[in-house]
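Omission of a single protein chain aside, the complex is shown with its protein chains in their original locations.
After this line comes subunit A, so read on.
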Amino acid sequence: MSKDGPVLAADGRPLKHSLRRALRAEKMRALALIAPLLIFILITFIAPIGSMLFRSVENEIVPDTLPRATKALQGWDQSAGIPPDEDIFAAMAYDLVIAAERKLHTRLGTRLNYEYTGISSIFRKTGRRVDDFGEAYQDALTGLNPAWKSPGTWVSLMTAPDERARPGAAAELLPETSDLYQSFARLVRDEGDDLSEERPWAPVYAALVRDLRQTDQAVLESYSGPQAALLSEAKAALPDFPVTTFREEFLTADEGWADPQVWATIQAFSGDYTSGYFLNSVDLRKTPDGVAPQPEDERIYIMLFKRTLIMSMIIMGSCVLLGYPIAYLLSNLPLRTSNLLLILVLLPFWTSLLVRTSSWKVLLQQQGVINDVLVWSGLISDAGRLVMINNQTGTIIAMTHILLPFMILPLYSVMKTIPPTYVRAAKSLGATNWTAFWRVYFPQSVPGIGAGCILVFILAIGYYITPELVGGTKGVFISNRIAYHISSSLNWGLAAALGSILLAAVLILYWVYDRLVGIDNVSLG
């Protein structure tokens, strides 16, 4: 073996290599042992949370449902303060008719309504009528030549003769019509119907008229594909057709389309991703003019976040104050007695959380047990009954009670490991009872306090049921708002954004705690 070469095993291979091989089997076995749990957690926990958090920035519904309109709106200058021109209305009409047929327009309306109140009803109303947009042109064309009534005419005009899924020869000549007809054809096929038996929607006729108006006479004459004669006939008759615009049709359906703010909102939220939910979570909103604060009466989230943090800290503090003496007593009693008392500490876990919270309602309400006793004993007058529920006091009392075991248990298990000789030693060295406790016992119980505080704080910050039941309006937490958005308003994006902020807040506090106390100083026993 050379002096500075790698150490070799008996068979001449590098020792490190041999060692790795020897340890591989062990590592694989260890991995196999944790694999079931790991997979379970990945599938049921990490992945759903990841997808939920992703919703806080995801905005694909707008560009996916309105591909033409969002593209057309890119060039629109919203600062002029006027609604966009006819081309954009046309693009919106094409998108909406497809969305309405696929029943996506109400979902889109709900999504955009988060950003600009009223859009939801505009979309709903328009969606009901959009398949009649351009009916005047449909009537004019079919009146000109009944062949336009026949689905076959459209099939031969718009699809390739050998492969109906492909655009036909007229695609270049009639781009808008072809584009819309392809979407129509896809929808018909998706529903399992025969394309040659389905007449296109009215907007397809309107698109044809728009295309024919754009097309030069010469270009049309050079076209020799199917239905060339029909197209020439229609082109010739164009000046006699009634003149309507999509813009008028939209405004007839709903006046709201005249509001440039509607269009500006759609433009602002036309990207695949958005910061809108996060801005909403901190009482800001994305306006066409940039980020702006929410109106005064809609700012609730910052206040709720602050309240959640402050109340969680108060609850944590009360748990320390109440739990420390109990844990101290438990750890200094003979084992038989302390086990019995420990069972009493754990007793609440055997009762449903709902039952415990509800019993606090019974105790704390104005006609409840505590008030009755206080009135009976003359401490308060009947008129001066204390308000202890449906406010912050109620939440703090009930949650302190419910979370107390999570403080006592880590404290107890840490205190159990502090030998009584330390305090004895301190006293033998001349320390009074208080000095011995404060200088010697207490510092050694700090890891338990740390563990209990982290446990209680993190549980409290995400608590939902108790604030919901006893918190009233003044005592609810941010989690109640998240639950509201998940289950009632169905604004999952905002719920996800609020949840992400909460998660980030916990992680930041954890980091701060680590810097201040040191996470090595946390012990569960």
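Here is the rule we use: a residue touches a chain if its C-beta (ideal position, glycine included) is under 8 Å from a C-beta of that chain, and two chains touch if they have at least 3 such contacts; residues count from 1.
One rule holds in what follows: contacts and distances are computed from a predicted model.
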(Q) There's a gap in the complex where one chain should be. From "Methylaspartate mutase", "Spermidine/putrescine import ATP-binding protein PotA", "Nitric oxide reductase F protein" or "3-ketoacyl-CoA thiolase", what does UniProt name that chain? (A) "Spermidine/putrescine import ATP-binding protein PotA"
Q. Which of these touches the unseen chain: A:H17, A:R166, A:K306 or A:R424?
A. A:R424
Q) What is the set of subunit A residues that contact the non-displayed chain in the whole complex? A) 419, 421-422, 424-433, 435-436, 439-440, 443-444
